[in-house]
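What follows is a short report on a single structure.
Not every chain is included here, but those present sit where they belong.
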Amino acid sequence: MVKIEAIIRPQKLEAVQAALEELDFHGMTVTEVRGMGRQRGATYTYRGSQYTLSLGSKLKVEVVVLDGAQEEVIDAIVKSAQTGEVGDGKIFVTQLADVVRIRTGERGEASLS
Amino acid sequence: MIAGILAAPLALAQDAATAAAPVAAPAPGAFSKEIDSGATAWMIVASVLVLLMTPGLALFYGGMVRRKNVLSTFLHSFIMMGIVSIVWMLVGYTIAFGHTDNGWIGDFKNALGHVPFNTPGEEASRIPAALYMLYQMMFAIITPALISGALAERMKFSAYVIFTTVWLVVVYCPVACWVWNSNGWANKMGALDFAGGTVVHLASGMAALAAAIMLGKRKSLVQKEPILPHSLPLTLLGGGLLWVGWIGFNAGSATDVNPVAISGFAATQLAAAAGMLGWMLTEKLRFGKPTALGAASGLVAGLVAITPASGYVDMLPGTFIGLAAGVICSFAVSLKSKFGFDDALDVVGVHGVGGFLGAILTGVFASVLINHDAVEPAMKAGRGALIMHQFLAAVVIGAFSFAASLLILAITKLITKGLRATEEE
């Protein structure tokens, strides 16, 4: 099983959710994060001074899937989260050693179905 | 129980007093006949409105600091409601408004709450003296709270408490005496300050400057990180409460229900509005778009500048004063980075500059048509002389507040072993 961890723009969440549901993946975990990369954060004007934040708002979407589904999920996320402009985000893929479903104690692949 | 026991002697003393010494005797429960029930009703409410400004200020300032400092910033305002009420009743009022012959400081006849509930005092003839004392108490509460904007996010709480308490007694009360006491020297010179442009705003603005200099910069600023307001809706809401309360502040300064009170209300409302628009227009021209913080800052700037003028000026000049304050203060706050002091929430740029501007423009626009009784004598030597008197009073009071504040802070620093809070606090 792999964990696919995508950093996306906040306004793209619904699109990504929709794309995954279409492929019949319903599980995901979402975290509010702030990110920095080529893109910088927002610029504010307060009482005549300008400030640029180094970090901008992003969401981290984590989806755990069986090894075989990795490519199709990455594809779906890339397509649905893309705007083509700097700051679209990254996807990190990690191999998992195990997965457990707390409700039942099931382990491994069974716990994801 | 314990309290009861402790209190027994006090009560006995009071029973004795009942028999023997009706000092501030409010006697049979009726007002003396100069007192008007409508005027008194209005002034109770005006006092309440001014009291409401302090929570409003807590919101206004609290929204502008970082999240971790909201509570300490709120407390800076609220604690003044506690300390100043008591200090004012005990000694502040009598220093400011006790009878004075020298024009510098009141006598101590009205100390310890000795102010009658049923007869008027020297300053306000149609309401009971104790009500005037309460009304002025609310002014005394918010003035030191205003200073807190300059020292937000870094002053030690104990140092803040000592500094503001001493400042109240040593700076605010005497200045109020000079300007508002019927025998105060600035008052007799003919300087006009209807509701406290000089006494409240310029004095607190200059104290803020002293504090900003003595305290140094906030750590993050030294490291060049931006310090962003955590909640501008709070600041706007605070601005709204300040506006609402300020009507009590300015129109109430007529201490009566009369045409002067109504004109004070009109000028206040219009100057706040014009200040908001002035600041936002300046932003639009300088930076391409107006901001919500600009709206809140501008309305306060307008209110500050109209404070000394309201009750002396008609609607159009009142509007102009607000507009001028919105524009000028919005430039003034940009200067602080040039001068290198960290006046965190721009007390100097808004209250100092706005208060000074208002004092001068009061001289320019004060009209006998609006307030004959006060403006006619002040204009005896012509408008030029009036403007000079305004300038003089502002400079003397500003300089006094600045110098005295430096001194008080230096002494406080010794007592509290440093003025700055540690990271933890």
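In order of appearance the chains are A and B, and numbering begins at 1 in each one.
Quick note on the criterion: contacts are C-beta pairs under 8 Å (C-beta built on N, C-alpha and C of every residue); 3 or more make two chains touch, one makes a residue touch a chain.
The structure displayed is predicted, hence computed values, not measured ones.
*Asks:* Could you tell me the overall stoichiometry of this complex, given each chain kind is only shown once?
*Replies:* A x3, B x3
The rule we apply is simple: only the chains that are shown with their structure count from here on.
*Asks:* Within their complex, state which residues of subunit B touch subunit A.
*Replies:* 226, 228-229, 283, 286-287, 289, 291, 293-294, 297, 330-331, 333-334, 337, 346
*Asks:* In the complex formed with subunit B, which residues of subunit A make contact?
*Replies:* Touching subunit B: residues 44-53 of subunit A.
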